[in-house]
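Every protein chain except one is present and positioned as in the full complex.
Up next, subunit A:
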Amino acid sequence: MTEAEGNLLEVENLKVSYRNKMAVDGISFSMKPSEVLAIVGESGSGKSTVLKAVIGLLGKEAEVYGSIRLRGRELLSLSDRERRGLNGRGMAMIFQNAGASFCPIRRIGTQITESIRAHEDWSREQIRARAEELMDAIGLEHSVWDAYPFSLSGGMGQRAGILSAMMLSPELLLADEPTSALDTVTQMKVVRELLKIRKKERSAILLVTHHMGVARAMADKVLVMKKGHAVEYGTAEQIFLNPQEAYTRCLIDAVPCVPRGKAVG
């Protein structure tokens, strides 16, 4: 098996432009199964655009070039329907404000049940049992299932987002700034829960964050981006202990680091 064959996700020379303005220019990286790759950079660096290109959430106005392959399957040539079929077991996403990823007028459980049934022929009991297993794993009260999104705190909303994303044990979990809307204590709890669930479900995580502490606590590999370009790409040790670029050093120095061992707890 070649190195490429063992990859879960391969992104090659990805370019995204909006009305001829380049938002992402020539990004390449790869991920192995159950690996965590963090894309870091300041606001406007294009990291969320990369994530949206992978999951297929860029609007019609975006022009996307290059290649994105999941288990060798080219995603950019898939139709919307094929793409949606891939979500769920193949890929799932945790949004920056996961509580807002639930429709405000419908109960959490109803929404999760419907999204599962769009992909799998599970009974309501099976869905509920799987949800309770995950809720126990991430420390979420079972009453959240019958709650409306507006009644959840930021941390609970984020955990509910993790619950929804992990229901079908996706091979690749995309997390867009999953901790940035939370206070520092809740941030660390969410990081711990993400790592715990990753260990349990063996999912790879593509993490977008501007929080270097979170990246250091979670990532196996790091891609540093600035103004749509890749500044540096390597293992977490290479990037955090021996950064080659001044911009990377600047990012690391700008935010107090959280020691890796403490974060995982």
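Methods note: contacts are C-beta pairs under 8 Å (C-beta built on N, C-alpha and C of every residue); 3 or more make two chains touch, one makes a residue touch a chain; residues count from 1.
We take it that contacts and distances are computed from a predicted model.
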| item | value |
| --- | --- |
| Omitted chain (choose from "Multisubunit potassium/proton antiporter, PhaE subunit (TC 2.A.63.1.1)", "Amidohydrolase-related domain-containing protein", "Peptide/nickel transport system permease protein" or "Deoxyribose-phosphate aldolase") - UniProt protein name | "Peptide/nickel transport system permease protein" |
| Per the touch definition above, residue among A:G46, A:G88 or A:G228 touching the missing chain | A:G88 |
| Option touching the unshown chain, where A:N97, A:S151, A:S180 or A:Q238 are the choices | A:N97 |
| Interface residues of subunit A (partner: the chain not displayed) | 55-57, 60, 84-85, 87-88, 92-93, 95-98, 100-106, 114-115, 118-119, 149, 164 |
